[in-house]
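All protein chains but one are shown at their positions in the complex.
== chain A ==
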């Protein structure tokens, strides 16, 4: 099936999801040109209401909310993408390695992953960030490390189904190395599962970053990010202003949108019709 016919068969929910994601990407990439003000520029008094000059008002330091929303898309989504990508690169390679090698390699890796999974992710992240110190590179590394575990488990399980097939045996019998087996024989067969998982895992990471930022140990001020924007402006809620709900809503919208796409991809990968 070509790309166009595949896209045509997408249900409306998936179209909605793709539209939201596309919009987010455009906004994130074009932030400096789209945003009316700079990311950290103080443009007026604190907590100004919505007006023509500031469509979403200003925040607790008098920065333009809309501009920060736009830059926030860049930071939150971009970092989430980077983190998820790192977790997937490491997790899927290790998972396939465990499935292909079996034996001690598998035991060692799997038990190590069990240890990581035994601690609730948020607590583990808080603990590790307390040790290494809160900074953006540290946060990305810590979250990527934590999310290697579920990716590893999935990649290993999916690869297990592939490595027992005869074509792997045939490749081994002609002396192919592990790297080639991983890249050319196993990976193409588990790619659809991994891609679907990537979408889902991206949502988790994205929420995770927002949560850490909300707690004040994620993305550090003055960098704009949707999680900390909720936290910084939370007091407005008590005055009946919905502005802090807008970054929260953006998080929710993007999460739902990605889940719509993932649902569709999982459905296609499972081979079920309509």
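Keep in mind that, in the parts below, a contact is a pair of C-beta atoms (placed from the backbone, for glycine too) under 8 Å apart; a residue touches a chain by one contact, two chains touch by 3 or more; residues count from 1.
Methods note: contacts and distances are computed from a predicted model.
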By UniProt, of "Peptide/nickel transport system ATP-binding protein", "ABC transporter", "NADH dehydrogenase" or "Nitrile hydratase", the chain left out is "Peptide/nickel transport system ATP-binding protein"
Where A:29, A:157 or A:170 are the choices, the one touching the absent chain is A:170
Contact with the hidden chain, among A:189, A:220 or A:259, goes to A:189
The missing chain sits against chain A at residues 165-167, 169-170, 172-176, 184-185, 188-189, 273
